[in-house]
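One chain of protein is taken out of this complex; the other chains stay put.
Order of writing sets the chain letters: A and B. Residues in each chain are counted from 1.
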Amino acid sequence: MQRLAPPPHSEDAVLEVKKTTCYMCACRCGIRVHLRDGQVRYIDGNPDHPLNQGVICAKGSSGIMKQYSPARLTRPLRRKAGAERGEGAFEPISWEEAFSVLAERLARIRATDPKKFALFTGRDQMQALTGLFARQFGTPNYAAHGGFCSVNMAAGLIYTIGGSFWEFGGPDLDRAKLFVMIGTAEDHHSNPLKIALSKFKRQGGRFVSINPVRTGYSAIADEWVPIRPGTDGAFLLAVIHEIIDKGLYDREFLVQYSNAGELVNVDEANDEFGMFVRTEVPEEEACYDPQDKLWWDRNTNRPVVTHTPGADPFLLGDFRLHDGTPVKPAFQLLQERVKDYTPEWASQITGIPADTIRRLAHEMGVVARDQRIELPVAWTDAWGREHDTVTGNPVAFHAMRGLAAHSNGFQTIRALGILMSILGTIDRPGGFRHKVPFPRPIPPCARPPNDPRAVRPNTPLDGMPLGWPADPDDLFVDGEGKPVRIDKGFSWEYPLSVHGLMHNAITNAWRGDPYRIDTLLIFMANMAWNSTMNAVEVRKMLNDKDEDGEYRIPFIVVADAFHSEMTAFADLILPDTTYLERHDVMSILDRPISEFDGPVDSVRVPVVPPTGECKPFQDVLIELGSRLKLPAFTTKDGQRKFRDYPDFIVNFETEPGSGIGFLAGWRGKGGEKSMRGEPNPSQWEMYQKHDCVFHYELPKSYQYMRNWNRGYLEWSQRNRITRYAEPIPIHIYSEVLMRFRQAARGKGFSRKPPEHLRKRVETYFDPLPFYYDPLEAELTDRQKYPLAAITQRPMAMYHSWDSQNAWLRQIHAHNYLFVNSHTARVAGIGDGDWIWVESQWGRVRCMARHSEAVEPGTVWTWNAIGKARGAWNLAEDANESRRGFLLNHLISEELHTRDGATVSNSDPVTGQAAWYDVRVRIVKADPGEPEETSPQFPALKPYPGMEVRKGILAYLGRKLGGGGR
Amino acid sequence: MTQLALVIDLNVCVGCHACVTSCKEWNTSGSAGPMTDLNPYGKDPTGTFFNRVQTFEVGEFPNTETVHFPKSCLHCEDPPCVPVCPTGASYKRKEDGIVLVDYDKCIGCKYCSWACPYGVREFDEDQKVMKKCTLCVDRIYDARLPEADRKPACVKACPPGARLFGDIHDPDSVVSRAIREEGGYPLMPEWGTHPSNHYLPRRKTRIRIHEDELVRADNPLRVDRQQPGPSKAEPTMDDFSW
Partner (left out) sequence: MHPAFSVIFLTTLIGAGQGLFLALFTAQTYAAFDLLPAQTGPGFYGPGSLLALAFLAAGLLASFFHLGRPERAWRAATQWRTSWLSREVIVLPAFMGTVFLYGLAHWLDWRPVLLVLPSGLPVDPTAVLGVAGTVLAFLLFVCTGMVYACLRFLREWHTPLTVINFVLLGGASGFTLAAGLAAVAAPALVPFFAGWAAIITFLGLVGRGASLWRNRRLRPGSTVQSAIGVKHPRIVQRSQGFMGGSFNTREFFHGRTGAWLKGVKWGFLLAAFVVPTLLLGAGTAGGVGGALFVFIVQYAGLIAERWYFFAEANHPQNLYYRSMA
């Protein structure tokens, strides 16, 4: 028994434990990295971290294999002269050479037309810095993954309740009694949600999952409600119908905290049709909802200004103002809207029995009303009324991309927001809870530029590259209404594309619509593979040349840590460090890891030195910013301002003396201040000493009802989180949307959409949620393509980036298309058979797996398991490329409408990529066909500087052993 | 006498595989290591794992349960893998009931794996010895670790806390209580191996809505004069009876 007794390590080994933050996914748990003689040997969860409380997931536990992966890039590389893009023929160059090539090129672009430089970043967590860089450079062509990820979720809820799921808020499962999870497989909030789910279940809470597929979280649901993809809007509207019909809504909450009682002008002839009636014109153009609208008071039976003491508005009915204007409370309009959305109607669309819809609506309504929570927490509302307690209705929801990734997602998510609101569950115990910096005004204050003149040579962009349009005048279009951004963000096609449309960047740039660009910098996104739709064609576009032999996208720079499919198309590769090798911040200016009880931000500190010549991309940006003399990175006399990224983090302030920086913790000279304060030279050390997290716990009385909590709103204003301390009423009825519709109808003073988009804007900018079939479904012959195809994230893989991980790839080495057993049998497809999956856009050969856990009209697969041959330094016969496949080949980034126009395959409101709208059919492959997935791509070879992959891995208790056997 | 064991709560296991890789990670550089991987970057990668998470589908659509099912050595009280071992490399510790393999004695005959009905022993194709879950014996007694960390790696990792660890012979331990109160059961009881590890079944929470909860006194529609009900104009018995 000598081997198994402690101690496991040799006596002279140097053991260290360093705390930092995980980045095997975007959840950002706290970890402890155990090192032996400087080598990473064990990574476990940090028990003192507020997010994961010591637990860790499958990916997080496999960090070692990422750190020592043979797919790592270790040297800056330049495409070999004469080699084609995509071939993967590179030569190593020095960083100095890389910087000078890049700085020279970028300086030229900046001096002429800054928008010819586009910077798109994928699943990163440093949008505060990349966004700053883009703005300082002067290009509007910047976006992160949000547009192809879940912008519908962000926009749909933020434009409704001032906050959202995702990193912005979540379900309070500590106190909920009923939890309804919709379209979620494995969220950004991975470990915390798992912790909460199990606590919730063990407390006896009831968990309902609405999802076409039952895996992962849905597996442990008390009830699984299979739904046809893209139809949740119908389901939610029917639930709202039933809740209103049975009187199960929280009237009092709606009256006080939403615009449900506010009177809408319903005089179709009037220019103000569809707008709230106002008592006065607001004195300043500010980004908050002024309290100048009317109620129809029940007591006096006449209109009064909202929140007039003693008044109580009618929520239903129709009224006439003294000038004869017909008006209705917003809630009345909602009731009318959902009148025909009966459970029976929804049943036809969703495939959920009407009785089930009705029962679920009753469960939600009755639990919300009869199991009310009351906490002895006194607070003051925005109108100065004191409350002795905080109350809550314990029905919580959570939803993610199952709702978001459809072209009708925005309105579906609006419906969800409204359902949560009429149940009275917004920022109350047991319901939805915000996380700082949310709630924010509806919409938040940042605006994109609205004029092409915002882009000028050698000048920072006049405005934030991404922001929140409040009306048509906020759109980023030129005089003719044409887009200014390469991705057509904030154009009339996708007016509220608050996260951009990264998924169209390459196609648009290739086509030169709206214009051509010069340099495309891609950071941490695999856009030649899984974050692109139509990957086969996009790969061709990346490689396509003009008649003159020049690439249509002249220069592509890829900053990545691994041998991804995208790197093959680069002209210049910048090797990034891993998360264990660099400083990072989960900034309060970006998407911090806040908790319900207050803001939390965190950092990453290096625990091992960079491998090879890897350089943190943040340092690369600081270096480039300094060389380009971008104002934020340069002193007045033109000198470099920041040594490196850690120095930048400590000393950068949004404006000189603002006291606002990337990190909220330990500010002030000695670290005595938080949220705001002068730079603190020892800020990093202080974070390090405190588990790399800063957690500010709000006083209890500020923790709830924050949209209308005076204490909180003032705290938030004092700490410069928000500009105003005004209440943030819930937008049951969205006047913001109505403004766009008005413009489309030729009304109002704002800009008007171009003719060909009038109808589109008018249709989709409905101030109340409505159901429509996803755009692609509408345009598809459903007889021919009867099935919906979707993907799910496996819990043990992060997008495309874990196939190089020796442990994780043993769990998912290739993927199958899951087909309902009955559907498969009818199609003559056996379990494990090779099949073709065909959409209007392409076909893929893969293997089928029968399943009872999928809705019969749906097929699905794990996302991004399939890989291009040879990529990620996998062997050419690796299962990922020979038996794995990517569903993206079946999905188009563009749709052709019936009138012949080409539009992005996206939500017409937000530009959210409609990944889950694709319709397919399945047929058995011929027996003679090769047993290999199709399409296949020419094999990628390893690049210079990459390690030779080992045939056997064995740690042997000391050192990563093994050799090329 | 102590019998340490894991109790796995299928009611909250989401099938995340955290226990799989955290086990691999701890043990690969712990004293039970290495946990050799073959073809780690090639075709059909394969390697030594002490713990696997499997998925079963129970029932037919739409009445489907998806059951995630983690499985490692069950540390049987009457382990059939031990007596068959010709070398004594496989043994069960008296003090805590952990079943272990002594790699220095094992001749790699694989016979013990044949004798285990649960398929939890893993032959290390590189070291050529039999390996299996050690219940992290090199963690749970390591006095250099903080008390809270003296738990199996998989238990510490498990995000929903679906893995409980303790002494099933101590009636007051968390595991005994869970087995007793939540209906914990062993696998394949038919072989009399008396597995120490137990599983807790799925439990369902239902809500029953009674009719009278839907016809409410506090119906807000009434406030807005929309309380559903017959109109005043309709005939009533009042019109007729006296």
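Heads up, the rule we're going with is that contacts are C-beta pairs under 8 Å (C-beta built on N, C-alpha and C of every residue); 3 or more make two chains touch, one makes a residue touch a chain.
Given the structure is predicted, the values throughout are model-derived calculations rather than measurements.
Only one residue from A:68, A:288 or A:816 touches the chain missing from this view: A:816. For the options B:129, B:154 or B:175, the residue in contact with the chain missing from this view is B:129.
For chain B, the residues touching the absent chain in the complete assembly are 17, 20, 39, 43-49, 52-60, 65-67, 69, 71, 80, 82-89, 105-111, 113-119, 121-123, 125, 127-130, 185-191, 199, 201. Against the chain not displayed here, chain A makes contact via residues 810-816, 818, 831, 849, 851-853, 879.
Note that only the chains that are shown with their structure count from here on.
Centres computed as Cα averages put chain A at a distance of 32 Å from chain B. Contact residues on chain A toward chain B in their complex (touch as defined above): 1-8, 36, 41-45, 47, 52, 54-62, 64, 70-71, 178, 186, 190-191, 194-195, 197-198, 201-202, 204-207, 214-220, 222, 224, 226, 245-251, 298, 314-317, 359, 362-363, 366-367, 369-370, 795-796, 804, 806-811, 813, 820-822, 851-856, 873-875, 877-879, 882, 949-957, 961.
On the side of chain B, the complex with chain A involves touching residues 9, 11-18, 20-22, 24-26, 28-47, 49, 55, 57, 59-62, 64-68, 100, 102-104, 126-127, 134, 137-138, 141-142, 144, 148-149, 153, 156-162, 202-207, 209, 213-214, 216, 218-228.
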